[in-house]
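Removed from the display is one protein chain of the complex; every other protein chain stays in position.
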Amino acid sequence: MKPDSIFHTVEISHYIYLSCVLFCIGLFGVLFRRNAIVLLMCIELMLNAVNLLFTAFSSYMGDSSGQLFVFFVMVVAAAEAAVGLAILVMMFRNTRTTDVSFLSNLKG
Amino acid sequence: MELSLLFEKSVLILILTAITLGIATYLTYGERKVAAFLQDRLGPNRAGIYGIFQPLADAGKMFFKEELIPRNAEKWLFIMGPGLAMVTACITSAVIPWGTDLVLFGRNISLQVADVDIGILYIMGIVSVGVYGIMIGGWASNNKYSLYGAIRASSQMISYELSMGLALIAIIMMSGSLSLREIVDQQSGWHGMKWNILFQPLGFILFFTCALAETNRAPFDLPECETELIGGYHTEYSSMKLGFYLFAEYINMFVSSAVMSIVYLGGYNFPFMDAAWFSTHPNWLGAISVAVMFAKVSFFIFLFMWIRWTLPRFRYDQLMHLGWKSLIPLALINMLLTGLGMLLWGK
Partner (left out) sequence: MPELSKIPWPFLILSFISILCALYVVTSNSPIRSVLALILTFFSISAHYVMLNAQFLAIVNLIVYAGAIMVLFLFVLMLLNLNKETEPLKSNKWLIGAAVSAGLLLLVFTASIQTSSEHIMRHPEAGTGLVKSLGKVLFTDYLVPFELSGILFLAAMVGAVMLGKRDAANESDTEITGREEV
């Protein structure tokens, strides 16, 4: 199969459905899980779903801008992971847990 | 895709895998012989003439040894670790051009499995994924020495990947292409002697140092440093799983030597390859170019071994200082100098 023949058989709506499903799985994880590391991972998953959509649109429209936005998303994701994990290590040092609901004890 | 092309590529992949595994097997023998030579000993000489069957005996021993999985280990991940290390080591060679095209049965046969236009990035990607085999294996063993080895390996590999990438950027700036085939072809000027090492001596030294660190070879073999960590990440492994880890190291060495020959030493280019006689005898040209390529690879492998048996091991903080405080600034300076040179003297 030639690489560009995929455009004639897969419609862009398939990619939209796929990335919607991935995004919703990520959202489900963010709502359901309590471990801060897994929360960060679910956010990465959601960002990746968006990246997939960007790339699909970019390829189908024949416009490179969409793929460049993926790079910017990647930069933000990397920065978020670095800072997020640093905060998480701090939190673990102080509370000996990565449970995010534990931090709600400031509520009084 | 045509069926004949598919067949041709399959045969090439099979040959390449067989050669890679064979070379990795015989590198263990080579390493022991080189070590013996450097230490004024004889080395293995019992199995066959000059001990030539020693690797086969070693492999047989590995296969028949008892297989142990620690009780508290994560079983699946424990098995997955060596497999991953082996797979990532083997798939790197897919983008390496081994020689000029051959003409067999009226077809032009390219000695490269896949000429993708991002070849160099592909190698960087596989190298960065290669950490997982060691990390997963070390963690799944549930042993503190293994974990230390795994963590050392991954932080070392991530740190040195940076300067490796920066050194490669200078090359990419010069070639204007990410395809390995094009990088090799651009070095064929000056009768096949226009090698990148002449323009990038600093970059070559940086890349070579990083390659030593990436393959976990001495003096950067801290992940398996036996004086501190027993055996490092493969402390708990036995039998062929251990064999896979050791094999993966030798395959990595082979492949990184190939990459260095391509990027800096002109790959399969050799002096006077543009002679008129070769244009009418493409198969001779192909055969000689493959031989030249393998000669360069062997030279690098010998260099790797020479260094291993000559230099003492770094301390861990020295390793990190070297990576972050010397190599990365030097690589950045190298990049700047390359840009300046291109601006002043053209390409």
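As written, the chain order gives the labels A and B, with residue 1 at the start of each chain.
What we mean here is this: a residue touches a chain if its C-beta (ideal position, glycine included) is under 8 Å from a C-beta of that chain, and two chains touch if they have at least 3 such contacts.
Here the structure is a predicted model, which means the values were calculated and not measured.
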| item | value |
| --- | --- |
| In the full complex, displayed partners of the excluded chain | A, B |
| Residue numbers in subunit A that touch the chain omitted from display | 1, 3-4, 6-7, 9-18, 20-29, 31-35, 37-38, 40-42, 44-45, 48, 51-52, 55-65, 67-68, 70-72, 74-83, 85-90, 92-93, 97-99, 101 |
| Touching residues (missing chain, whole complex) on subunit B | 74, 77, 116-118, 121-122, 124-125, 128-129, 131-132, 135-136, 139, 147, 150-151, 154-155, 158-159, 161, 178 |
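Following the convention adopted for this analysis, only the chains that are shown with their structure count from here on.
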| item | value |
| --- | --- |
| Where subunit A and subunit B are represented by their mean Cα positions, the distance between them in whole Å | 33 |
